[in-house]
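First the structure, then my questions, so here it is.
The complex appears here minus one protein chain, its other protein chains still in place.
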Amino acid sequence: MSQQPMSRESIEKKPRTRDADTVVASVCPYCAVGCSQLVYVKDRRIIDVEGNPESPINEGTLCPKGAATYRYLVNPNRVTSVRYRAPYSDHWEERPLDWAMDRIAQRIKETRDASFVERTPDGKLANQTTAIATLGGATMDIEENYLIKKLFSGGLGVVSIENQARI
Amino acid sequence: MIDAYKRLMNVEPPPPPKKARGFFTDTSLCIGCKACEVACKQWNQLPADGFAMTGNSYDNTGTLGATTWRHVQFVEQAKANSSRQDQRWLMMSDVCKHCANAACLEACPTGALIRTEFDTVYVQQDICNGCGFCVPACPFGVIDRAPKHGQFEAGTAHKCTLCYDRLKDDMTPACAKSCPTASIQFGDVEELQQRARHRLAELKARGEAKAELYGMPEGKEATEVGQLHAFFLLLDKPQTYNLPEVPRLPRKTMGQRYGWSAAVGLGFALVGALVFGRRQ
Partner (left out) sequence: MGSNMAENHPVGFRWPMKARERGATIIHVDPRFSRTSAAANLYVPIRSGSDIAFLGGLINYVLSRDLWFHEYVLAYTNASSIINDRYIDAEDNGGVFSGYDPRSGTYDNASWAYAGPPQEAKEDASAHSGHAMEGTSPAKHRPTRDETLQHPRCVFQIVKRHYARYTPEMVEEVCGTPKELFLQVADVLAKNSGRERTSAICYAVGWTQQSYGAQIIRAAGILQLLLGNMGRPGGGIMALRGHASIQGSTDVPTLFDLLPGYLPHPSVIKGDDTLEKYMRESAVRGGYWSNLPKFMVSLLKAWYGDAATKDNEYGYEWIPKLTGDHSHVTTSAAMADGNVKGFIVFGQNPANGSPNAGLQRRALTQLDWLVAVDLYETETAAFWYAAPEGWKPADIKTEVFLLPTAGPAEKDGTFTNTQRLLQFHDKAVDPPGDARSDLWLVYHLGLRLKALYRDSTRPQDQGLRHLTWDYLPERTDPRWRIEDEPSAEAVLKEINGYTVADRKLVADFAALKDDGSTACGVWIYSGVYPEEDKNMARRRVKGDGWVSPEWGFSWPGNRRMLYNRASADPQGNPWSERKKYVWWDAAQRKWTGFDRPDFPETKAPDTAPNSDGAGVDLHSGSDPFTLKADGRGWLFAPSGLKDGPLPTHYEPLESPLRNALYPRQDSPVAKRFPRNDNPISPPGDPQYPYIVTTYRVTEQYTSGVMSRWVGWLSELMPEMFAEISPELAAEKGIANMDWIVVATARSQIECRALVTGRMRPFRHNGGMIHEIGLPYHWGYKGLVTGAMANDLVPLSEEPNVYIQEDKAFTCNIRKGRLR
């Protein structure tokens, strides 16, 4: 092997993960295999996402989607503020998060109060509304699913609480 | 910015050599998932380069290029009758071969293309002047010049670096690390060659009559380019995977070309410095 002189940039080349401030263990957001990932963070930004070699499931490997997790998270196309479309409007408006949360709570209350059924026509206890439905949860944490079920079922009486598992 | 003066100032002696590193890509284990392609783009932060379907099986990548350093090929095989006898779907993750006698390196007039301490072939982006001589020199069509509008300086040459940055910290290259089925194996070339010979014998014993290694020192494909530091176990003839039976070096004309390229390269660089220098 004969080597030529090198540029300083080549001499100084190093993996960007060397300077990471933290390395955080995560789980791939795509399929249900549950591959463990390592998320490298520098200056509060994600700089790399790779397979975790310690995991007995994936042993450091990832599929193309798992390998693309970095771009799923760090992506200029992400929505980062609330978009609101008023009835009959032809455009999105940017709105503050607090405003949207208040408004959504109001709308849930209105719909619930207008549609709540305490008893069926033949007098049986129902305590439900079928005018509100929720869908989703399969790419979310169990803690999030738990709060959805608790709030919407146990709190509000919504019965159509569903997710991708039904599909 | 291409700048001949800066380029000359930057040159330093190379680090001491280490064991030769490379890839053994065992296509008998490939499931065509393309994790290697994405992991490579992720680590090297290469852009997506086109959203067009080719119609060629599941290969919408097409070729290796300036911003695509791994390319999974798909070859559909079946006897032409309805019973689909001997149906196979061959998959192979192609990559720069990191040849022992690298034509690209020999064609490079500027010293941008170098052999690293890991015996891999590497393009130094701060030196490459975009002359493009390496491109036709490569018998595999691997190295490519950056397109006009992209994240790289237009015209500069790019290809797999064998994750030169990662090698410095003893990390596995991104493609090999991600590969879920160990089709892409990374390691010391000599050890990988041993493993490959053993693997070939194993497959032959299992009845894989067409299996062969490509890029071993003893193979005829090494006649001119030498052993490939990224070599393959194939399940069919090299041509099936668009690999040349005997990759050729453009050696005969090389002395001549080298002189020309040095001159032209310098000329390009100076013109470049004048033309583009103002833009910055």
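As written, the chain order gives the labels A and B, with residue 1 at the start of each chain.
By definition in this document, a residue touches a chain if its C-beta (ideal position, glycine included) is under 8 Å from a C-beta of that chain, and two chains touch if they have at least 3 such contacts.
Keep in mind that what you see is a predicted model, and the values were worked out from it rather than measured.
Undergrad: Taking the full complex into account, what residues of chain B touch the chain not shown?
TA: 29, 31-35, 37-38, 41-42, 47-53, 55, 57-58, 60-61, 76, 78, 82-84, 87-91, 180-182
Undergrad: Can you name the residues of chain A that touch the chain not displayed here?
TA: Spelled out for chain A, the touching residues are 22, 24-37, 39, 41, 44-46, 49, 52, 54-59, 61-69, 71-73, 75, 77-92, 96-97, 100-109, 111, 114-118, 120, 124-151, 153-167.
Keep this in mind: only the chains that are shown with their structure count from here on.
Undergrad: Flag every residue of chain B that touches chain A in the complex, lowest number first.
TA: Residues 7, 10-15, 17, 20, 33-35, 37-39, 42-43, 111, 114-117, 119, 122, 124-127, 163-166, 168-169, 171-172, 174, 177-180.
Undergrad: Taking the complex as given, what residues does chain A use to touch chain B?
TA: 1-11, 13-18, 48-51, 58, 60-68, 70-71
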